[in-house]
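All protein chains but one are shown in place.
Letters A and B name the chains as they come in the text, with residue numbers starting at 1 for each one.
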Amino acid sequence: MNASSSAVLGAPATSAPASALLATRDLTVSYGAKEALHPTSLSFRKGEVTAFIGPSGCGKSTLLRCLNLMNREVVGCTMGGRILYRGRDILAPDVNVYELRTSIGMVFQQPTPFRLSIAANVAFGPRHHGLAASREADLVERALRRAALWDEVKDDLKKSALALSGGQQQRLCIARALAMEPEVLLLDEPCSALDPISTFAIEETIRDIAASGVCVIIVTHNMEQAGRVSDRCAFFYLGTMVESGPTLELFNAPRTQRLSDYLTGRFG
Amino acid sequence: MVEVRERVQDRPTQAAPCDVAIEGKPHAEPLSKDPIALSSKPSMFERYGKGPEADVPKPLEGTPVDVPVDFQGLEDLARASRRALVSDKMARIAIEIVAGLVVIMLAALIAKIVIDGWDKLLDWNFLTGKPEQFKEGGGIGPELFNSFYLLVLTLLVSLPLSLGGAIFLSEYAPANALTALAKTAIETLSSLPSMIVGLFGFLFLVLQMGWGFSIMSGAIALTMFNIPILVRVISQALEAVPQGQRDAALALGLTRWEATIHVLIPAAMPAIVTGVVLSAGRVFGEAAALIYTAGQSAPALDFTSLDLASPACPWNVWRPAETLAVHIWKINSEGVVPDLSAISNGTAAVLLVCVLAFNLLARVVGRALERRITAS
Partner (left out) sequence: MIAGLAGGGRGTAARRRPLPKAQLEKVGIGVTGACVVLVIVLVATLIVMVCGQGLATFTVDGVDPWAFLTGTVWNPHASAADGQPLMGALPMIFGSFAVTLLSCAIALPVALCLAIFMVELAPEIGRTYFQPVVELLVGIPSVVYGLVGLEVVVTWTRSWAGGTGYGIFSASIVLAVMILPTITSLTVDALAAVPDAWRNGSYALGCTKWQTIRSVVVRSAIPGILTALVLGMARAFGEALAVQMVIGNAAQIPASLFELAATLTSILTLGIGNEASGTVYANALWSLALVLLVMSLAFILIVHLIGKKEEVTDG
């Protein structure tokens, strides 16, 4: 796994394209009068895995939920600054959030399978965005293969998704997001509810998805996981992005005292 | 228990922040005088305040403390504690007796209604016959039909309306005056007496709209009675669906509307069905909202008639329609039918059996749906 990840890591880190696929510029988030995320500027590229790390309540999930505008659904939440996707500010009022979310998929902390069959879960998004029924089977198979779930469920596609194990449910949710063929995949602590074996399977899936050219952003409070899975890292503390850079650099030579303390386990 | 309270309050030194005896220790005094020790048990001071040698319990008399022991206080406490145990037992028994009596009362109530109406309950002529005003042997056929027809019509109107209202309040609920107003309106409606709803129906539907005493007027009045119940049931069912389901649907680029229709409502369906059937039982037995809207007369029905304008046509919504509940009230307040008691007992038994059936149905259907949805 390390071999494959360094191969992916090597390319974009050295020859980063001039313009990132997704970027934040002085992005702020407030709940009511309280600023939960102070101005943050980050860039995310295709084929890379970026990890947001930091203690709980540090703003990493808040930032992640901005990137597909899920924060729009929270009453009292306001966003400032800019989020550039393909060079366009998606915080502009005329942006179609529904279309945006088809390009920027998201997977949550708890597995969220719908009370439907496995196939219907995977086809759920495309179906509601106008997919022709004849193409459904191909699409379901492709998405399940990408999420490394196909071999386990190919004979049970009509079964209820709720009958799957926790790890399988989470991979089903990843497949459901991938069925939309997103360019960006957001993962909000996807393994925190899972056992180590399922976690390992999902980490491997994440690497493969990134290798296929998707820009993956993962929130985690597990340092080892960030080290295993990510190419770049951003460290948050109390709503501020303290430090960011290639994961290896950040972990081996933290530039700030805070990150160094966090890595050595003095808080967190 | 009252005695303990008096005991504690009697003591001049007690600060008594709470009327539980043991808590009421005098805070101002040093710990060594703390009368926490009960009879032969070692005091807190003995157990924790000294070295390891204090692990061995010592008799209270030998406590090497230079402050005199408050023997009176200790005795009081021991007595209070014994009393606490006695009153605990007594209170428990008293409560269990009351609970038992209530269950017996309910059982007797239901048994009385069913037994008194048993003959009529099994009498096909009573269930299908037409009511008599001055003679014996009247039936409740039209009333039985009217009750069900009115219920179906009420649900046809109130269910979509309540579903819309509940979705608005639990899924959209924009932070504006409309939401606040809607919440107030539904809450108001839920605590208005059904009598008031009936009077409004009489004033607005029967007189002003000119609908007269009719099934239509009754159905709208019952709708107003039913809306707050249904909105609450559906809102609770929707809110019980995990937030993750909502987020997941929205993150796939669906609108809130699609998320509600395709994800939340299916997930909440067992709870919604249970609630709706239970509310149907309430609607079925409602009378006060109907006596001045659907009226108090039941024209004989001709089930072969399809002429929607004829008062004998069962499906005609503009005919007056007395229901079972209204029938019981009417014959009892007029009191001219000779077999008044038998008829009202029989009708009450029919009504009760229907309500019991709705209760049972709600549970069975809800559970079956739940199983079907979660099963693989």
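Just so it is clear, contacts are C-beta pairs under 8 Å (C-beta built on N, C-alpha and C of every residue); 3 or more make two chains touch, one makes a residue touch a chain.
From a predicted model like this one, the values you see are computed outputs, not experimental measurements.
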Candidate in contact with the missing chain, chosen from B:L74, B:L192 or B:I373: B:L192
Among B:N146, B:S217, B:T260 or B:N316, residue touching the chain not depicted: B:T260
Contact with the hidden chain (one of B:A99, B:I115, B:L156 or B:A240): B:A99
Sole residue of B:F126, B:F145, B:W211 or B:F358 that reaches the chain not shown, by the stated touch rule: B:F358
In chain B, positions touching the absent partner: 1, 18-20, 22-23, 81, 84-85, 87-88, 91-92, 94-96, 98-99, 102-103, 105-106, 109, 112-113, 116, 160-165, 167-169, 171-172, 178, 181-182, 185-189, 191-197, 199-200, 202-204, 207, 224, 227, 231, 253-258, 260, 278, 281-282, 284-288, 291-292, 296, 325-326, 328-329, 332-333, 341, 344-345, 348, 351-352, 355-356, 358-359, 363
Contact footprint on chain A, counting only the chain that is left out: 85-88, 94-96, 98-100, 103, 126, 129-132, 135, 139, 142, 181, 183, 213
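Basically, only the chains that are shown with their structure count from here on.
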Interchain centroid distance [CA atoms averaged], chain A/chain B, Å: 45
Touching residues on chain A, where the partner in the complex is chain B: 68, 70, 73, 75-76, 97-102, 105-106, 108, 110, 112, 114-116, 124-125, 128-129, 156, 159-160, 162-163, 173, 176-177, 180
Residues of chain B defined as touching chain A within the complex: 175, 242, 244-245, 247-256, 258, 262-263, 266-267, 373-376
